[in-house]
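The structure that follows is given in the form of structure tokens.
For this depiction, one protein chain was excluded, whereas all remaining protein chains were kept in their positions.
Every chain is named by a letter (A, B and C) in the order it is written, and numbering of its residues begins at 1.
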Amino acid sequence: MTTVETLSTLDGPETSGKTSGRRGAGFRLKRLPLGLVLAWIIIVMVLLWAVAPGLFTAYDPLQGVPGGQLKAPSTLHLLGTDSLGRDLYSRIVHGAIHSLSGAIAAVGVGLVTGTAFGLVAGATGGRADAIIMRFVDVLLSIPTLLLSLSIIILLGFGTVNAAIAVGATAIAGFARLMRSEVVRVRRAEFVEAAFGSGGTFRSVLWRHILPNSLTSIIAYTAVQFGWAILQLSTLGFLGYGAPPPTPEWGLLIAEGRNYLATAWWLTAAPGLVVVAVVLSANRISQSIGRTGA
Amino acid sequence: ASADAPIKGGTLVYLEQQAHTNLYPPAGGFYPNGGVLNQITDKLTYQNPETLEIEPWIAESWTVNADATEYTFNLRPGVTFSDGTPLDANAVARNFDTFGLGNKTLKQPVSEVVNNYDRSEIIDPLTVKFYFKKPSPGFLQGTSVIGSGLVSLKTLELPFEQLGDATKIIGSGPFVVKAETLGKTLDLKAREDYNWGPKKLAHQGRAYLDGIQYIITGEDSVRIGALIAGQADFIRQIQAYDEAQVETQGLQIYAPSTRGVNNSVVFRPDNPLVADVRVRKALSLATNRQEIVSTLFSRHYPPATSIIASTAIGYVDQSGKLAFDLDKAKALLDEAGFKPGAGGVREKDGQKLVLTAYESLPQPQNRATLQLIAQQWEKVGVKLGVLAGDSGSRTVDDLDPLKTPVSPAMVGRADPDVIKSQYYPKNRDVLRQKGGGSDKVKSFVDDKLNAILDEIASQPDKEKRLKAAAEAQAYVLDQAYAIPIFEEPQAFAGAPYVKGVAFEAVGRPSFYGVWLDK
Amino acid sequence: MSENTSPVLDIRDLKISYGDDSGRTRVVHDVSFSVAPGEVVALVGESGSGKTSTAQAVIGLLSGNGRVDGGSIRLNGEEISRWNEKRLRSIRGAVVSLIPQDPSSSLNPVLTIGTQVREILEIHGRLSRAEADRRVIELLTQVGLSQPELRARQYPHELSGGMKQRVLIAIAIALKPALIIADEPTSALDVTVQRRILDLIDDLRREYGTSVLLVTHDLGVAADRSDRLVVLQDGRIQEQGATADVLAAPRSAYTRKLLSDAPSLATAAIRPPVEEARPAIVAVEGLTLNFVLPTGGNFRAVDGISFKVPRGTTHAIVGESGSGKTTTIRTIAGFQRPTDGVIRVGDFDLAALKAATPRQFRRKVQLVYQNPWGSLDPRQTIFSIVEEPLLNFEPLPKEERADRVRAIIERVGLPSPVLTRRPHALSGGQRQRVAIARSLVLEPEVVVLDEAVSALDVTVQAQILALLGELQRDLGLTYIFVSHDLAVVRQIADTVSVLHNGRQVDYGPVAQVFASPASDYTRELIDAIPGRKFPHQIHHHLQTAGSTP
Partner (left out) sequence: MTRYVLSRIGQALLVLWAAFTLSFILLQAMPGDAVLIKFLNPEYGLSPEQIREIREAYAVDSTVLVQYFQTLVNFLKGDFGYSIQAGVPVSAQLAANLPATLKLATLGFAAAIALALLIAFLSSLSPFAWLRNLIQSLPSLFISIPVFWLGIMLIQIFSFRLKLVSVINPGPWESLALPIATLAVPIAAPLAQILIRNIDEIRTRPFVSVAVAKGATQAHVLWRHVARNAMLPALTIAGVLFGELLAGAVVTETVFGLNGIGGLTEKAVGNQDLSVLQAIVVISAAAFVTINLIVDLAYPLLDPRLRARNGAKP
């Protein structure tokens, strides 16, 4: 959530357009940075895991083979097995759907609620603005973890509820960013010009303010996506994650850490997967941030 | 140095998994609490962990009347609390008055081990007599347990909510609290003038150690890593899967039995899904405890052969009732009307046989255990959902048989009373009977069981009492109220130079005789 | 200048290129010229012609991806184009110094003026701290800043643009360099301030004998201030020579075009006076506007302005920055409520407008902004930009809407393929045409233009002005035209109001105001118009240019 201001400074003063106009958008495609390509490959691959895990592994992620527990990585079990004899690689592949949908739901909650708050606050200004932004302050001032844990307790354990809890803590960030964007866009001359050509408040909001505020929001959403995966795994670490035997990644890392002395790969492998996915999401968000503006 | 000449001095670094919560002695059932109380308090009597006999400690001798309603203790002279006040008849009387009756103004609850308590009487400064409303044959053993540690009058005067502060707990034990950082560390130092350890122990006089440092270290990997790296001397809670690793590093594993009700899952028959004894029996038959133990545990976790541990008093082997037979299980379920339905889950009248259980955090690898049980039950078409709720939901849902038809359960105490503790509606009420702790229960009561349990708690005749205990074991398994899994030890690990580690009867460490060979 | 003194700067066959992902682009091709001691050489040319790049190369300040590909740069006879950073540092500020284009962003906002002036003394380590402090005050005095001690303690935002430019000049002359590079030193300033700054540079040059390389796109400035002219186009020298000679007899067609487009040089034919009888479509009377300041209190931005604009004519509002021009017209366009006064536009009385009516009013009055980049939504296509006003009013069938958009786009002289593009794919002049098209699509009666050509190149500016004139003739439009450039006003307006600190200090037909201004302020403005040094040559040239196609 700390990237709020980063992104809004990113497209700071309107580039005079003189030079940027001259240099076409054409060459951008010529040299795709390797890192970005890799990031997309990882994301697409993980998405495939989520959609069709059966293509990647034949092992059952939930039913273990008693007696085959805690095996080291081998050709048979690429990443070894866990304490119940379940194939770790299969659990990671099948876990993609839980982690990704959890992260998407979390970001969705934050995105929808937060941007709605920010849009209303920024567009109407005045008292509504003050009230909404103070409320956002309140959300920010309650420790995030306390907030999300309380929400989980309130709603009950589960992937969806954990996602809502994480999403709730993301609202403030989205609201702040959206508001600052809306305020910035509102000041733009083209908004006044739109009013000047007879536009009503609603049509201007819809046609100009919203679309022009969204670039940063989209970039921010990608960042938040990675962040949400991490938050979900932190919840798993604290014992508030998805119920077992869901192979959610955070839970895998969190449970795997208990076996650090005997089977370190149980936590290292899902940990690296999360790092790779979050890193990719960040990389992609940066590229969105750059091409936007 | 050689093993025969203990060395004095040194501080033992002890890594505990959880912080102690409240050091009101009856709260000693919580392992972290008991682990502290066991060093700083003494008990009236000492239960020999090998023989389970009750031996003298602060009480030099005692008499019990025939129907076990009057107990008279003669106290050892010269015992003092660490604040200098004497541990005399008056102090003992006040302690048990509080434990037996509670104290409403100070919010102090009644101890679970003291049944039917009526009053105390101070015969002379070193003689105290207790009266009971009904026979209380378990009381003598009850004076030896961790929940009956004796504390000074000053401590007893404190309201319950202040007893989390260890520095306020004044006992007469071999160690005293020197300093505490709440929730993080606790420093004990040896009491120089301590000279009243249990008579029959080889070691007498002050403790060998100069002090003990408790450090709360929640992460399993950090505790083990620190022990292996030589940063700590002794740790609690080592999981079965780490035992091999610890042993290859030349460290010592201690797994004292808790000698009580085995680690089990119990049913709440008030829930219609498990109201039929055939269903419960089938699930018992579908549970492969051998597989659970060999997959998740080690040789320190013997598979259960009754509802109580084989080392417990009154144990009777019930292995005949604990068979593993999938075909029979399926047949029983068919018989009970639960037929395989869509997705392989059995159902009856549209009701799917889907059960849920909350994992129990204090039990070793309970989450994995329940998941493995779920796997096993799935083979007969029963689904078990394992929940990992927060303590609030868990506590509330646990009262409702409809929400938690299955629940993991275990309790440690080296007396047949423990069976009553576990199953009696006025005690832990694990089966959730009507009139027990939950107002969500609609109808389930088992008077026959309750009668047997009453008998255990109040039959003064030892033989008859043991018979009742045997009867209870058989009855619970006949009704398939519980599926015992394994005999639960408390697992500790220590550095090779830590000598003389002892445990009280249910597995709390005693560091009185410990010395460091380095 | 005596012939035998060797030049301070001597550039031979300079080639500069910029690299990006797709390769290198050469932007300066074989440029050669020299600057003699004490001489002012003006580098002129349209935007993007390579003026700045050439100047930056001299001081080694080409941006990271820029490179000198060949040629030589000799400074006081030494070849510096191959020098490393370290050697370059030793001459920067000491031998060559720089007066940047935009004074407002060229001073570090968080350091005091004194610190920033002293910095150059410290870097070259010539003086003790106390001496440096004294020298700072001396320099600030020298560039004509009042209360130099106070200024030294102030921060840049507390100074006006002109004052900031003086500070930058003080920095540039601090070490008495042999050469000062002034890259558009006044293009961000008001005409009056511009003149004072240019005078100052002139004085200092005379005093120290410093040479100046003056980069400018304004031929008027170049004409007034330089000894020699170098005309660049697309990175190539089109022409160079003594200023007077070039102006009198431009050899290249490009130079001639530059000359004809420069409004300051055009002694334009004053427009015929408007016949009195024409009815006024806009009437402003006693317009006053106060801004409520966040700290409490009021700020009067416009103070009792009155004027009338007859239908089909152009009224200009001129004045220096902050004089209230924008505020006045925004009030007329209905974006701001006047504190006091009456504004009548056609049948509408602005003061009487209720919340719902402004939308109807908008059909009558349209505003064109200074910055076409900012006033067009970067995410919309040109088609939807121009179509939008139509959507806001009575529903037209889709077909008809498209026809009207196409017609108006053609009318403003844009090719139809631009319709599917977005603003960033257009040049500045094209964008301003789009903005004008948008303002015309509703067929308004009054178009208010706020500095609508100030951001544009002279050449493009001339095209847009021509377009506006054409549209006015064909459609009978009425313009209210805001500008700070009197030369432009003289060219296109019928009547003019001169504002100063929110007050109207002059008002009347253009010819009358220019010939006999009522206030000293207006006279000063008129005098400050550059390009007066060689009026007759230019006049002569314009006539010949007019005859050659």
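Keep this in mind: contacts are C-beta pairs under 8 Å (C-beta built on N, C-alpha and C of every residue); 3 or more make two chains touch, one makes a residue touch a chain.
Note that the structure is a prediction, hence the values are computed from the model and not measured.
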Task: Kindly name the visible chains that come into contact with the excluded chain.
output: A, B, C
Task: Give the residue, chosen from C:32, C:81 or C:160, that touches the chain omitted from the document.
output: C:160
- request: For the chain that's not shown, point to the residue among B:7, B:201 or B:222 touching it.
  value: B:222
- prompt: Contacts of subunit A with the missing chain: which residues?
  reply: 1-6, 9-10, 12, 35, 134-135, 137-138, 140-147, 149-151, 153-154, 173, 176, 223, 226-227, 230, 233-234, 237-239, 250, 253-254, 257, 260, 264, 267, 271, 274-276, 278-279, 282-283, 286
Task: State which residues belonging to subunit C touch the missing partner chain.
output: 59, 61, 85, 89-94, 97-98, 100-102, 105-111, 119-120, 123-124, 155, 157-160, 163, 168, 171, 293-295, 297, 322
- request: Extract the touching residues of subunit B with respect to the undisplayed chain.
  value: 13, 15, 19, 21-24, 26-27, 29-31, 33, 102, 104, 107, 109-110, 112, 160-165, 181-184, 213, 215-219, 221-222, 225-226, 228-229, 231-232, 362, 390-393, 395-399, 409, 411, 421, 426-429, 436-438
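Methods note: only the chains that are shown with their structure count from here on.
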Whole-Å separation of chain centres (CA-atom averages), subunit A against subunit B: 45
- request: Determine the centre-to-centre distance between subunit B and subunit C, using the mean Cα coordinates as centres, and give it in whole Å.
  value: 87
Task: Name the residues of subunit A that each touch 2 or more other chains.
output: none
Query: Among the residues of subunit B, which ones contact at least 2 other chains?
result: none
Field: In the complex, subunit B residues that touch subunit A
entry: 219-221, 224-225, 228, 239, 241-242, 244-245, 291, 294-296, 359, 361, 365, 367-368, 370-372, 374-375, 378, 385-390, 392-393
Message: Applying the document's contact rule, which stretches of subunit A touch subunit C when the two form their complex?
response: 14, 16-18, 20-24, 27-28, 30-31, 188-190, 192-200, 203, 207-208, 211-212
Field: subunit C - residues contacting subunit A, complex
entry: 20-22, 47-48, 333, 335, 359, 362-363, 366-367, 369, 371, 373-380, 388-389, 391-393, 423-428, 431, 435, 438-439, 442
